[in-house]
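What follows is an incomplete set of chains from the complex, kept in their original frame.
As written, the chains take the letters A, B and C, and residue 1 is the first residue of each chain.
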Amino acid sequence: MSLVIEELSKSFGDRLILSNLSFTLKRGEFVSIIGPSGSGKSTLFHVIGGLLVPEEGHITLNGTKITGERGHMSYMPQQPSLFPWRTVLQNATLGSELSGAPNEELAKQLLQKANLGDMLKAYPHQLSGGMKQRVAFIRALLSPQSIMCLDEPFSALDSFTKKDMQRWLLETWEQYDKSILFITHDIEEALFLSDKIIILSTNPATIKEIVEVPFSRPRSNQLYLSEEFLQWKKKIVENLL
Amino acid sequence: MKMKFSKIWRPALALLLFLFLWEGLTRFLEIEPWVLPAPSLIMKEMIEVFPSFTPHIISTVKLVLIGFTFGILAGITTATILHVFPKVRETIMPFLVISQNVPIIVLAPLFMIWFGMGDFPKVLIIAMTAFFPIAIATLDGFGQTDRELMHYMKMMGATRKQIFFKLQLPHAIPSIFSGIKIAATYSVMTGVVAEWLGAQQGIGVFMTLSASSYRTPRVFVAIVVTIILSLAFFGLFLALEKLFTRWNREGVEK
Amino acid sequence: QGEEKSKDSEGQSNSESQEDLKKVQLFLDWTPNTNHSGIYVAKDQGYFEEEGLDVDIMLPGEVRTEQIVATGKAEFGISFQTQVTQARAENIPVVSIAAIIQQNTGGYYTPTDKGIKTPKDFEGRVYGAYGSDLEKSMLQAVMKKEGGDAEKVDMVQVGNTDYFIATKRDVDFVNIFYAWTGIEGEVRGADMHFIKTIDYAPELNTYSPVIITNEEMIEQDPETVQAFVTAVLKGYEYAIENPQKTADILIAEEPDLNPELVKRSQEWLSPLYQEDAPVWGTQEEKRWVDYAKFMYDENIIDVEVDASAAFTNQFIENAKK
């Protein structure tokens, strides 16, 4: 189960957005992607997911080329993209429905855990911004694919809810042996969660650096306060500049 | 119930006022009943002919129901096919427009020559006129799907069928109903007109018979019944639309 | 082919249909009126049944009866000499098998207060046309006698509208058949003036209406045609004898017609069915020839029509034997 990205390039019209990106997501790995706003992170996801076809380069999953193929990953888009005519519960099960195996019970449990137990029958327009994001997150969690692409999944959440969700994501990741690609703007979040951080430049996006995160798992909240953590954070901030 | 009443009284009042004015005008200007009969006269005539008129009504309603059902099915199906196969759309679209532009009156003899004298050509005409607005509106509805939702579906590897049934179809529901409402408005009248092309029973037959023996009040009875049926039809689909887009109104409105 | 027809008309057959009766369809020219009385009588009095026929009477709507009959979708139809001539000029193989009325009762109809007394007064007026190439030529023929010029008449198509309403405003005069619309005017007490066409243009004295069938029927199935004509002939003879009862039959068959109109129209029309013809339905070749010539001369038709093929008296004659 490994995803190999090789020398990927993608333009919109004349504008080159992604330039010659290569990296690997190994089985069970948790890789974060950070980079300036507008650099091309979401576009990278769209290429990996097969929504866009790259001008150059390949994507290989377990040795098979899947460039331009869809459906190999579970996906959480940057905008929640909930279906307005579906209830919260129906939205949460949509991803698994597409693969033919919706599990309503599990969905209810997860929604309960995400403090959305009262809202199972509510429609998206009755939710707060953070609530929508949580539903979209659960929808991605429930999708059966073993690779997950999460595009800023927690940007609309307060720090406590975010912590909950992070913990929970890690649990799911370990329990179901998933591999995760994770876009975030929050460097601490990236450091806390991932095995590897890919730092993108902008205009066009190239890989500036791939940082291997050395912290052992499981990671506790104490990590945030450790000197090493701050050191790494500084390093990444410098790298981003 | 109370809400229902509050919705009804306004048009009811307007209608009453309209009838009142009409009655007053015909009396005041002493308009001959064969030019424009007064509502009271139409009413009287209606009560009188009702027993013998009923079979005509039933016959037309049956025709319209069958034809319109086929029209809806054909409209949505065609739109679906045209949507799913853009090349077919390009190829067929002009023919669709063409099909709507051969005047019924001209088609009628050909239809009768091809399909004989039964209900079939009439049902076909009703279905054909209903089908087009539904197809166009549905097609436009399919075309306006939310971009972000579409991206999600594609990224998740949804099949075309899934994209269609889980995204495009529900998203197009308001448009579909828009088309159906337009078509429903015409369908009863089309039925009546279709009966002119050779029928033994129906509102259209009743109307021609009355017209050619210069019984204007009876012609108006037929018109009134046509209108009532159309309103009922329109109302039916309005109610169905409300039912199908309930999610849009759930919760507190801002 | 007749077998196929009977299948087509299944489901709309009358209740009295019996297995051994041959089903045929008759297409009217317009809504049922007193022109059709003999047919309704034949149906009501069982003359058709006696001849082994089960006749469905169909309303034509906007369909051209001549084409329906010519294609065999219906065996018989009601038409007019003018139409039959024109149709034959376009190679539509219909044949007139009986004249319903010997005379052309048509003419021009105008509200008295418009001040139109004779065809000459048509000049500068607006004519509400029903939509045919013929109309201008007919106008010219009628106006010619007094030296009028049809070019000076404004023609506006009004189609199948209520002529009384049409003449209320911009239209000054229209063309009608007196037996129906004229009588309606009498019933209403409308103050109208009628100018009979043949008073001014005898060459326009066409058989209107006539009963038609197609050439193939006459060739392949003359028995059915004969049976039909025989029954209809009895029907019209009854109608000539019993105007009152005939009106009642028509009213009973088509209850949506205005009874008073039917009664008075029947009264007026009954004597005209046969007039001086030896037998009801007989047609003279000369009138067909003359009229075809008139149309050809007026450029209404592009070919000379063989008038003798356009009608036949054979069935009327046989019926009387």
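The criterion applied here is as follows: contacts are C-beta pairs under 8 Å (C-beta built on N, C-alpha and C of every residue); 3 or more make two chains touch, one makes a residue touch a chain.
Please read all numbers here as calculations on a predicted model, not as lab measurements.
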Counts per chain label over the entire file, given a single displayed copy of each: A x2, B x2, C x1
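The definition used in the following text is that only the chains that are shown with their structure count from here on.
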Chains in contact with subunit B and also with subunit C, listed by label, are none
Give me the ID of the chain with the smallest distance between its Cα centroid and the all-protein Cα centroid. B
Farthest from subunit B by Cα centre, which chain is it? Let me know. A
Using mean CA coordinates as chain centres, what's the gap between subunit B and subunit C in Å? 37
Rounded to the nearest whole Å, what is the centre-to-centre distance of subunit A and subunit B, using the mean of the C-alpha atoms as each centre? 50
Per the touch rule, the subunit A residues reaching subunit B in their complex are 45-46, 49-51, 69-75, 77, 79, 81, 83-87, 94-95, 97-98, 122-123, 125-126, 143, 149
Subunit C residues touching subunit B in their complex are 8-12, 25, 27, 30-33, 56, 58-64, 67-68, 71, 73-74, 162, 164-165, 168, 180, 184, 188, 254-258, 261-262
Please give the residue numbers of subunit B that touch subunit C in the complex, ascending. 34-35, 49, 52, 105, 108-109, 112-113, 116-119, 195-200, 204-206, 208-216, 218
